[in-house]
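Beneath this line is the structure, given in structure tokens, with notes to follow.
Certain chains of the assembly are absent from this excerpt, and the rest are unmoved.
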Amino acid sequence: MTSDGGTPPSRPSTSGLSDDAALRIFRTMCTIRSAEDRIVLGLNSGEFRMTYYGVRGQEVIPAAVCEHLRRDDYMVTTYRGMHDCIAKGIPLDELVAEMCGKVTGTSKGKGGPMHLSDPQSGLMVTTGVVGGGLPIAVGLALSSKLRGTDQVTVVNFGDGATSIGATHEACNLAALWEVPVIFVCQHNQYGEHTRFADFTRTRSLADRFRGYGMEARTVDGNSVPAMDEAAGEAIGRARDGGGPTFLECMTYRLGGHTFGSTTEYMDADEYSRAEADEPVARYRRWLIGDRGIGEGVLHEIEDDVAARVEEAVAAAKAAAPPGADELFTDVFSSQGDLPG
Amino acid sequence: MMDRRSQEPAGAPEDPAITMSEAVNQALDLAMAEDPEVFVIGEDIEDPIGGVMKGTKGLSTRYGRERVRNTPISEQAIVGAAIGASLAGMRPVAEVMLMDFFAVAMDQVANHAAKLRYMSGGRTNVPITIRTSVGGGRQFGAQHSQSLEAWMMHTPGLKVVVPSTPRDAKGLLYSCIFDDDPCIFMETMSLLFIRGPVPAGRFELPLGVADVKRAGEDATVVTWGWQVPEALAAAEVLSAEGISVEVLDLRTLVPLDKEAILASAAKTGRVVVVHAATQFAGPGAEIASMVSHDLFGRLSAPVERLGAVYSPVPYASGLEARHYPERTRIAECIRALVGHS
């Protein structure tokens, strides 16, 4: 996807991806899509009630990135981060339960869909404040450097987040300290209802962020081979002590800002072109056409993830909400410290 | 403050019923029509969206995208730009989408907007209005639900306004825009789409004048914003039990209508301060300590406070409902107060 939202002319037809890796990425993307479809279904029917920030169209980015991450690598994401959470490995049951506000959720229902986290999976923070995650990611990466481990940290954020102060401070500090962090800008063309070109005169974010003295590149975030290669390079460099990278991953938000919100301000032609080329189907075609994977294999994966999503939903629905005693826990390490 | 009090036009039940969001929109529209120095900046405020809470709907179409300007996601720049234009004599209205995001702009708000008049010995002033939505009760989670009026009150130089009805919202916002000091105007989300009568045309309410939303004899609820309808509902329930409750809606926290608070407290002898902000070190602490002090020995019961629990705002709806005060807990508290003495 180029910055004006169209499909780029050339697409790598060969790739360093093994079949196994290619299928793992497919499974991750399908899980994300399946979870989103199921949540949207439930929101439409009134079965669920939550503010949901859709990730349709952005599945490739974390699926490809996480192929290069270990469980003990760190990730930070935003409200629009269910795809990142799934790809990093938060158990589906706990993820769906948290979104439903149940005690079996990652945060016992106290965080909600905007605050998913699970240190066991390395998903350390989901923030609802635009840009708020970047300085924290620098600190996570700093811990690896100070301890001499080879863990890396990936932080996800939107194109809109590049306008805010915290982003700039974090990038300058990461470059200066050469910490192993990858800034994954999921450039989906919009910040809420405002188009990229309407919130900055910068044309290439990669060019701008290179100005901090770190590696930066623009990549087709809807192409698995391209994302895989770029993520692999950046993560490998970080792991080897080569410092941070800014990845401008071009994608497109296939939906409104949140579930139920309007898309009237979006360019209709561009939107339908993007929908016609949506990345799960695009990758599926590539697996079959370019990689010669049999459709049956893909079907099996699709059915399997749909079943797992359904199980997670059923479990979440059956679970209890947090009890009233939870009102006073987790504020401090000891309840005796509450001043109220 | 007496002269101000007398300025307030009486409400008329035959006024058209509109939402608080529409009332805000009318005040902005009036101010922009009247004064070319008024303009609006913020995230997503242009049409077709017209603000995520619709406060600026139609304005960019009416007044153009020069005077109704979408901004990048950069609250420091939004507030700072408003301050700068106001120093040049304009009357900017900035929108910060949610009050939680004041945290990224506190330097502009507290170190600049609030202090520039004083630091210049009065040579400059900052006639800006910052509109913001205040969450709570909608499962938006810990970072989208905070009521931070206490931070604002504790920052000398800021006026703090929190309407509870569409009518008050229109009249007070209009006054904020034409006030010569920085005003923080808090729009409570859960009240934004409830209708109420609002005078058509130019309509102004003075800052610093509390409003008795219900008169009563046995106890006073001092409150504002979201908790006003909760207090009224509690009063209604209690009136069936023979307890007469006065509900005093402060409307503005700075300037603070001490006179009205003390008059009501002296009359009833029993006071509870209710707010959606965290109770601990919250806005109610100022009012409670002031009342306890000024009416020492003249109250029938200790001044109670009912604010949010000391914790971040929980997501799960059951927990969130217990996190904030609401009508049943307000009623319980008043029953206990009246039982006292």
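By letter and in written order, the chains are A and B; residue numbering begins at 1 in each of them.
The rule is simple: contacts are C-beta pairs under 8 Å (C-beta built on N, C-alpha and C of every residue); 3 or more make two chains touch, one makes a residue touch a chain.
This structure is a prediction, so every number in the text was calculated from the model and none was measured.
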So the whole complex, written with the displayed labels, is A x2, B x2
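What we mean here is this: only the chains that are shown with their structure count from here on.
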Cα centroid separation, chain A vs chain B, in Å, comes to 37
Listed in rising order, the residues of chain A that touch chain B in the complex are 49-51, 101-102, 107, 109-115, 127-131, 160-161, 163-166, 191-194, 198-200, 262, 264-265, 321-322, 324, 326-328, 330-331, 338-340
Chain B contacts chain A in the complex at 43-44, 48-49, 52, 70-77, 100-101, 103-104, 139-144, 279-280, 309-312, 314-319, 322-323
